[in-house]
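Here the complex is missing a single protein chain, while all its other protein chains stay put.
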Amino acid sequence: MSADQIVFWVFAPISIGSAIAMLLQRNAIHAALLLIVNFFTIAVFYLVLEAPFLFAVQIIVYAGAIMVLFLFVIMLLGVDRDEVLAERIRWQRPAAIVIGVGVLAELVVAIRAGVGFATNGPEAFAETVNRGGNTEALARSLFREYFFPFEATSVLLIVAAIAAMMLAARHRRAITRAEQEERAAELEPSEAAS
Amino acid sequence: MTPEVDLGPVMPELILVGAGIVALLVGVIARRAEPLLLLFIAMAGVAGAAAASVLLWDWEGGLTVLADAIATDRFAVVARLILLGVAALGLVLGHHYFQRSGELRTEFYALVLFATSGMTLITASADLITMFLALEILSLSLYVLTGSSARLGSVEGAMKYFLLGAFSSAFFLYGVAMAYGATGSTRLAEVATALGGRTGSMALALAAMVLLAIGFGFKVAAVPFHMWTPDVYQGAPTAVTAFMSAGTKVAAFAAFMRVFNVAFQPLGWDWTPVIWALAAVSMIVGSVLAIAQTDIKRMLAYSSIAHAGFVLTGMTAPGRTGMSASLFYLLAYALMIVGAFGVVMLVSSRGEAATSLGSYRGLYRQSPWLAGLFSLFLLSMAGIPPTAGFIAKVGVFGAAIDAGHWELALIGLLASVVAAFFYIRVMVLMYMHEPSGDHEPDASLAPRLALAIPAVGTLLLGVLPGLVTDFLSEASVIRW
Amino acid sequence: MSTPIAYFLVVSAALFTIGTVGVMVRRNALVIFMSVELQLNGVNLALVAFSRLHGNLTGQVLTFFSMVVAAAEVVVGLAIIVYVFRRRRTANVDDLAVLRW
Amino acid sequence: MSNWLTLTTFLPLAGVVVLVAWPGIRDDAARAVALLAAVATFLMSLAMLGRFDNGVTGFQLVEEATWVDAIDLKYLLGVDGISLWMVLLTTFLMPIAILASWRVDDRVRLFMASMLVLETGMIGTFLALDLLLFFLFFEAILFPMYLIIGVWGGERRVYATVKFFLYTMFGSAFLLVATLFLYAKSGSLPGGPTFDVRELVGLDLAPITARWLFVAFFVAFAVKVPLFPLHTWLPDAHTEAPTAGSVILAAVLLKIGAYGLIRFNLSLFPEASRSFADAISVLALIGIVYGGIVALIQTDLKRLVAYSSVSHLGFVVLGAFAFTEQAMAGGVLQMVNHGLSTGALFLLVGMVYERTHTRDLGRMGGLMSVTPWLGGTFLFVALSSAGLPGLNSFVGEFLVILGTLARNVWFGAIAATGVVLAAIYLLWSYQRMAQGPVPEEHRHHRDLSLREVLVLAPVLAAILAFGVYPKLLLDRIEPTTAQVVADVEAPPVSPPPSVPLAEEAGG
Partner (left out) sequence: MTDAVWLVPAIPFVGFVVNLFAGRRLGRAAGWLATLAVAAAAAVAIGVGMEVLAQPAEERTTVVHLFDWIGVGAFSAAADLRVDQLSVLMILVVTIVGALIHLYAIGYMGGDPRFGRFFAYLNLFVFFMLVLVLAENLLLLYVGWEGVGLCSYLLIGFWHERTAAANAAKKAFVTTRIGDTFMLVGIALVFLRLGSLDLSTVLDPGIEAVQPSGVFTVIALLLFAGAIGKSAQVPLHVWLPDAMEGPTPVSALIHAATMVTAGVYLVVRTHLFFEISGVALVVVLVVGLVTALYAALSALGQDDIKRVLAYSTVSQLGFMFMAAGMRAYSVAMFMLAAHACYKALLFLSAGSVMHGTHELTDLTRMGGLRRRMPWTAGVAIAGALSLAGVFGLAGFFAKDEILVIASETGRATVWLLGTLGALLSALYIGRLVFLAFFGDARSQEAEHAHESPPVMLAPLVVLAAAALGLGVLMLDPETGLVPTFLEPVLGTVPHGDEGVGTAALVIVSQVVAIGGLAVTWLVYASGRVDWLALRLRLMPLPRFLNRGMYVDDVYAATVVAPAKATSTFLADVVDASVVDGLVNAVGRLFQGLAGAGRRVQTGMVRTYALAFLLGALALLAYVGVRG
């Protein structure tokens, strides 16, 4: 049993377990932490799949930045109180699980038919594709073939920034006025059509 | 190998983004910036983008540029132009709307421009990666726009739209991944060649096709991925609703058609039934559920779901016929839905004061012109000649029947009978009842002039569709 | 390496599905959002695996982009959630049902 | 190639343009404009009649132009012996209807505009030779009619108008599908795919396909006719519509259904027509008898007339599907006659209502003593509608009965009973309205005013003229109908023995 297999068989259960645990975890903060664990395992998989650069990014951006942001917000809003897991919508949970399993099954079928459980990637990935190191190779393809999408992401980030500005920094006046108006509107009779 | 950088084909997007940034900066720097100035900048941007796209009509260069990320075909040009038109109207309406409701944020213009750039970009993407990014650009901007009013509805709408949007884009991304897995590339052309040459893996390809269909289905509000639509359309500020109801659908459908007619063209036999089913349920559910609505915006939302079904009907016809029919339908739909929501905005004078059906009682008495406009748009939606809606309907159903899907056409037409019921119900209220509400519709001139454009368009395309059909059928071939 | 690619794909599919189910069974907007992130990560894993399978980097590039997108999404999403919370004092999505029927 | 047809069709729109463009137009002016436009249209159609050549069996004065290439929509107008009279009927009654609704004083401009748009739509429907163009006009009629019933109608107008709208939409859904399907099939034609009726006639379809298409077309037109059991929108629409609305509805709109059956179902699907003929004839007979019987006990004058329409239109359909020259010509004649008689009836009902403010026969009576001219005119029209020889309707009904008897004795015999029923319900309604003692509240009504005389005189004249000298119409109708019958290729009926045979047998 080669090293990568051991790694896989160790981390795969952790990965899935952490994910499931996150669902069952009533406390938002703990859920976030479990998610971080899960991201770590994924990072490991990246390493196994010979994508060291993404391994790094996964840890820094995801496990780092993004999840921290999550935790920050959770604390900010003080929603770290335990969530009641009792389901109010009938059939919601069983339906969700059944359908989820169904989807999973179908995906697995597709993977089995499409890839097969024996197939392996080409050997010498490192020598050919990752020539001169994964990072450099990635950079090459990123700035040659995908430079336009790369530029496009800038717009994405601007939009995100504006979103933060508009929503987070919304001054209270607007809100209160809206509230007043809505109360007024509720008094108005809004009758249906004949 | 350094790919040649040819920005011409993305000039429209660049101009839009540029204008957006300018508007943003002006807004930030000059806090007291005159809104009209911003509007002007934005309109200038749109105009410039339009000009740039028109120039692309006779593009001599390669079929795709920028390392095959962008397609340069006329299909993109036409789609862009429709979207830019929508954007222009959206800007004017929004400008008016937010000024009246006193919620004007300088970022609004920039956001509309960015969203538009996303929409236009998605129509021109020849690469699933670019397409995904463009999709996100427009989605994120729209989430924000939806929430750009402090109203509870607006906020809730934004939340729902965002959560479900993110959810669906995960499916979309998975679809991209599957496509990549099947063929080892994300370039539409290469995917197509791989699948055509049977070198790719069919199973994964089929999965990819379905997942992407789901992603697009969400964006175009096709049943059963439609449920966000009524809530969001109702919650969003009416002007925004006008903009996105038209824009998103047109953009998403353009991309939808491109992906399925290029990348998955070899799978035509497999995806046609999928589209068929989506079309059928969309038309039925959209039309039937609209009957029970008491809020005009929700009603229009459901009707837009039904319209998605009609466009899908056109898509079931392969190749040029189907595509040009669908394109025409999109054009007509854009005109009438923007117009309709524009009227809704004016009727509910300020903010969302009066969007219940009841507030349309005796509209003819209060403002004959508004009532006339609205009935024109509604009739067009119902497909009554001589309006664009009629020609459009004939087009898509004709194409479908040509392709042998007459059952689908029959379903659609019967659905449109049901739909007619709630369209005429509104007209009943407008013409056959006396005004009850104390509120007066917004009488300002500018937005009415703006609405004159879709009105004229609806009529003109109804009477002389020849004006555009040639261009559309010209544009309805995607070479790769 | 000798681990069949399909294994990773199955794990990715599992993660994706778990995320999907999470969206449906959790009521806290933040947790739902986290579930979406889980889905994205599942997809990313698949992409990387495919990239390994096909022996080209497109998958990794795409993963990179998806991370960027995720980052942007998170910003917007959290902004909205915060905003909603300010307005309604809750992050429970079931309480947000003014718009319906 | 002159464009008489285009002029006739779109002249009314000129009036609409004026109405719309003239800001703050006064009500009288609006009425005058509308009347003027309608009269002008009538004159134009007379010019058309003048250009019409009796001898020709095919279409005349054809105008052709491509309109929308993308969907092969051609602007294709033409007139033959059938459409000619439908158009004239329309243009003839429209000024009368407008004059009759002089009293409408709510939103006059909208009303008049709707009327004129309606006229264009109807004329276009009759003249269109391009299936899609026909459908376009067919649908375009919907909205103005909807407004006319819905805005100026009676108590339950909304219900009536919605019902009318949906019923028609329902029918036209099938119509459109069939049309497009036919187009898709027509690729095999030498001229390539087309909506041109003249071309499509040459299309040979698989029998089963043809039958399905026939059914689709039939449903659409059966709703319009209306044929039992798709008739229930009619009584409501008639009852609620304003006078002008009822007149146009009865006189012209219903004809579109029958016209469509003859023009499209028969000529496009002869084989299917033959195989469905009996079934449809039975429906028509049910309509004739059923309509008559139900009319017997109606107390609402308008409902009564509406059901009488169901009965009378039954004759038209019966005639169309008997496939004999007499029946077909009679059917077409009956279309015109029903237009005149029932139109006039509704005009009179309107006038009666203006005086008594009720349509309930139970609350009328003695009008003959108070307003003898009104009563007398009503009787005159009622008798014409009851098929009194010497007046218009008789000729059509007789020809239908004659032709049907030739095809199937029992059908003819049953149809004849409709004549008796007509006499009963019409005279019964006349008695309850005009005879007997005069109720107190009706003692002081004034008799026909000059305007009303002007409204009625032309119709009455026509009723009498077409009764005494129907050849005026028949000469132009016959060549066409004969052609239609020939095209259906129905098995010949036992031919009447030639007279010389009789003589030599005697000699």
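When the chains are written out, they are named A, B, C and D in that same order, and each has its own residue count from 1.
Throughout what follows, a contact is a pair of C-beta atoms (placed from the backbone, for glycine too) under 8 Å apart; a residue touches a chain by one contact, two chains touch by 3 or more.
Remember, it's a predicted structure, so these values are computed and weren't measured experimentally.
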- Message: If I'm reading the header right, one chain is hidden. Which shown chains does it touch across the whole complex?
- Response: A, B, C, D
- Among the options A:I99, A:A139 or A:L157, the absent chain makes contact with A:I99
- Among the options C:A6, C:V23 or C:V82, which residue touches the chain absent from this view? C:V23
- Message: Among B:I137, B:L163 or B:A194, exactly one should touch the missing chain; which is it?
- Response: B:L163
- Of D:A14, D:L203, D:V282 or D:A416, the residue that touches the missing chain is D:A416
- Message: On chain A, where is the contact patch with the chain that was removed from view?
- Response: 89, 92, 95-96, 99-100, 102-103, 106-107, 109-110, 113
- Message: For chain C, which positions touch the chain that isn't shown here?
- Response: 20, 23-25, 27, 32, 93-94, 96-101
- On chain B, residues whose C-beta touches the chain left out of the figure: 159-160, 163-164, 167-168, 171, 202-203, 206-207, 209-211, 213-214, 217-218, 223-225, 227-228, 230-231, 270, 273-274, 277, 285, 288-293, 418, 421
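Keep this in mind: only the chains that are shown with their structure count from here on.
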- Item | Euclidean distance of C-alpha centroids - chain C vs chain D, Å | 65
- Query: Taking each chain's centre as its mean C-alpha position, how far apart are chain B and chain C in Å?
  - Reply: 26
- chain A to chain D: how many Å between their CA centres? 68
- Among all residues of chain B, those touching at least two other chains are 129, 133, 136, 140, 143-144, 147, 150, 152, 178, 181, 425, 428
- In chain A, residues with contacts to at least two other chains: 107, 111, 115, 145-146, 149, 153, 156, 159-160, 163, 166-167, 170, 175, 194
- Where on chain B is chain C touching in the complex? 129, 132-133, 136, 140, 143-144, 147, 150, 152-153, 155-160, 162-163, 166-167, 169-170, 173-174, 176-178, 180-181, 184-186, 230-231, 234-235, 292
- Residue ranges of chain D in contact with chain B within the complex: 67-71, 73, 107, 110, 132, 136-137, 139-140, 142-143, 146-147, 150-151, 157-158, 161-162, 165-166, 169-170, 173-174, 176-177, 180-181, 183-184
- Item | chain B - residues contacting chain A, complex | 1-3, 10, 17, 20-21, 24, 66-67, 69-70, 102-103, 105, 107, 110-111, 114, 117-118, 121, 127, 129-130, 133-134, 136-137, 140-141, 143-144, 147-152, 178, 181-182, 201-207, 294-295, 351-354, 356-360, 425-426, 428-429, 433, 436
